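Structure incoming, see below.
Missing here: one protein chain of the complex. Every other protein chain is in place.
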Amino acid sequence: MANNLLKGKKGIVFGALNDMSIAWKVAQRAHEEGAEFVLTNAPIAMRMGEINKLAEACGNVPVIPADATSMEDIENLFDKTMEHFGGKIDFILHSIGMSPNVRKGKHYTETNYDFYHKTMDISAMSLHRVLKVAYEKDAINDWGSVIALTYIAAQRVFPDYNDMADAKALLESISRSFGYHYGVKKKVRINTISQSPVMTTAGSGVKGFDEFLAYANDMSPLGNADADACANYVLSMFSDYTRYVTMQNLFHDGGFSNVGVSEGVIDKFKQ
Amino acid sequence: MANNLLKGKKGIVFGALNDMSIAWKVAQRAHEEGAEFVLTNAPIAMRMGEINKLAEACGNVPVIPADATSMEDIENLFDKTMEHFGGKIDFILHSIGMSPNVRKGKHYTETNYDFYHKTMDISAMSLHRVLKVAYEKDAINDWGSVIALTYIAAQRVFPDYNDMADAKALLESISRSFGYHYGVKKKVRINTISQSPVMTTAGSGVKGFDEFLAYANDMSPLGNADADACANYVLSMFSDYTRYVTMQNLFHDGGFSNVGVSEGVIDKFKQ
Amino acid sequence: MANNLLKGKKGIVFGALNDMSIAWKVAQRAHEEGAEFVLTNAPIAMRMGEINKLAEACGNVPVIPADATSMEDIENLFDKTMEHFGGKIDFILHSIGMSPNVRKGKHYTETNYDFYHKTMDISAMSLHRVLKVAYEKDAINDWGSVIALTYIAAQRVFPDYNDMADAKALLESISRSFGYHYGVKKKVRINTISQSPVMTTAGSGVKGFDEFLAYANDMSPLGNADADACANYVLSMFSDYTRYVTMQNLFHDGGFSNVGVSEGVIDKFKQ
Partner (left out) sequence: MANNLLKGKKGIVFGALNDMSIAWKVAQRAHEEGAEFVLTNAPIAMRMGEINKLAEACGNVPVIPADATSMEDIENLFDKTMEHFGGKIDFILHSIGMSPNVRKGKHYTETNYDFYHKTMDISAMSLHRVLKVAYEKDAINDWGSVIALTYIAAQRVFPDYNDMADAKALLESISRSFGYHYGVKKKVRINTISQSPVMTTAGSGVKGFDEFLAYANDMSPLGNADADACANYVLSMFSDYTRYVTMQNLFHDGGFSNVGVSEGVIDKFKQ
């Protein structure tokens, strides 16, 4: 599928670690649909990842490291990006999340509060920082579109999701709050996409993640949405077909969010 | 527990069929808390039920049959009730629901539309009829409270709940819509309580209902709320402690509505 | 804008009355994006409207009258459509709504229940009928997409919207309920789009509608979404970019739904 959906559009893609990342797929598909963009990730993530391969595959696009908790880095990112394009951009993908509490195996009821602050800083406030810098530098064209990836744990409890649930709730609130102000001032729209769980590098080591994927798949009439499908949906939200959608949390989950129980799950309770 | 919570309050309780009914428990508990009320149910339901025993146990309260789809019956009910009390009432419990499609085993995708209209008429529009008659007769005191029982199938799909899901969505909308007008005019508040599944006469014959109860119980941190607990919650909503709550759908479900998955459910997906 | 977004896709568009209709715009834009479709409307609406002009402008597409409350008409519509295309379709737009209570000026608290049943029948159950017929005839390709237009009155009270609010709540519930079953069986996805108010033939005669449009516009950071923008959004939902979105109610409203108050509205309360 390639329809020049994003022809002439310019943007920044945060968070492409490797080819399991949704951001990676978004970059690939955005390239196929005619967009130009800059890739960025945290310096440490870039060392682990293979972002340069992606940059090549997308036509040698610039890769600009930026720690999303550093104002200096984000300012540098926007300056370099606007210099590269000779002007403003049209879209941003925010796909950033990390919880030291999860990494260190701290149960939600035993949170370390320094870690908790870091989870919020990296996973939620980073969106505010990006938007604040963009707003100050007037870096986004009218009707530009910002998407942040989120998860339904912001609404309902998934016990193992830990403080990332709170971070996603905060992220979605920031998206609404900033969406109001940026919408009023510059018609920039800001939305979150609440995606099915996908097996990424982050998920692959988590105990019980396979069972969880199976459950989510069973509860979703269309099955779990995968990263490729998510990328397509992100593109539709970057395109001009969706101009008046803003401040929304959009479920891309095969129907999961509106299913109370599936026949398959009930079957598990038989015997 | 008895605190005279409803001392001096008068009301109408719809839908007490037998001692498994939530409405039955509400009547019992309202009596214990000092309320006076009239009992009513459909003529046909009264023949099957044991409502007269309940009436005796509550101090020989009047039992007035009324088909909730008949304006004539509802008008008669309100006339007799106001005559009995020599004035207005303070609370109404609407616990009415029936789907001919469910009874006849018609799958949701094979709905009979005459049945569907009846499901809406009995299970949802009946609330509108009751409120319309009350409104016209000015039968409810200022700050009076109306509660209709509903289920989370109004928000999320439970495949076997069939067209009752649509009826509950309609019921909740009527509660909001009429709640606005009745609130503005007379400070009457109207809410729905979205209750855990309970084993009632209606549920006891349904295939797979035991498994479903087990699932809901497992997903609810406090377990399924039972009919006794529901009655207490209804009383709190009839009382003066909750005067400014209106047009809301209130989940009384042990937390079910905000749980994405429980550890117990995930365990079922292991192996 | 034209990207062959719907190239090769076939569908049915309900509800194009005249060039103020959203359905009219959807048809025009779907044609530009490479779709083929059949137009339909109620026989009586077709007499008032100018649907044949639209059919011509879209490449002489068939116009097949159908009363959306008649199973016979809907069956005929699907038979003729599948005959015309020599096979299945990919998308359906449901843009149907009418309230005799609104037309006759009956206040919500004074509803005529025969009218109320008709409002539900025409505005909500019609979606169920269309889906039931499609399901029985296996008329929709895997991953096909059905969109019904709705309004936020399904969630919050807009006093003049009357029983159409209840109809929209019912419509959205039907969309979820059928969305589950059709998703499980055939990967067909069903969503509602909750659109900003627009001045259509239906709205143009309503007292206070101009003020209401001004209020909604003021509350929406991007302003009210117009019919052209809505058409584009519908197309994105028909396209393959949004395959895993189902059972959702999608706000296309310039942000209105997530604004509690705007600065403009507060200004009106000064002095």
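So that you can tell them apart, the chains are marked A, B and C in the order they are listed, and the count of residues begins at 1 in each.
Note that in this section a residue touches a chain if its C-beta (ideal position, glycine included) is under 8 Å from a C-beta of that chain, and two chains touch if they have at least 3 such contacts.
Just so we're clear, the structure is a prediction, and the values are computed from it rather than from any experiment.
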Touching the absent chain in the whole complex: find that residue among C:Y108, C:Y135 or C:Y215. C:Y215
By the contact definition given up top, give the residues of subunit B that touch the hidden chain. 1, 3-5, 176, 179-184, 187, 189, 196, 221-222, 225, 229-230, 232-233, 235-236, 239-248, 250-255, 257-259, 262-263
In the full complex, which residues of subunit C touch the absent chain? 152-153, 155-159, 208, 211-212, 214-216, 218, 257-263, 265-270
Applying the definition given at the start, please give the residues of subunit A touching the unseen chain. 71, 108-111, 113, 116-117, 120-121, 125, 128-129, 131-132, 135, 154, 156-157, 159, 163, 165-166, 168-170, 172-174, 176-182, 247
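What we mean here is this: only the chains that are shown with their structure count from here on.
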Innermost chain, where centres are averages of C-alpha coordinates: C
Which chain lies the greatest distance away from subunit B when centres are computed from Cα atoms alone? A
Starting from the mean Cα coordinates of subunit A and subunit B, work out the distance between those two points in Å. 42
Chain-centre distance (mean CA atoms) for subunit A and subunit C, in whole Å, is 30
Residues of subunit B that touch two or more other chains: which are they? 156-157, 159
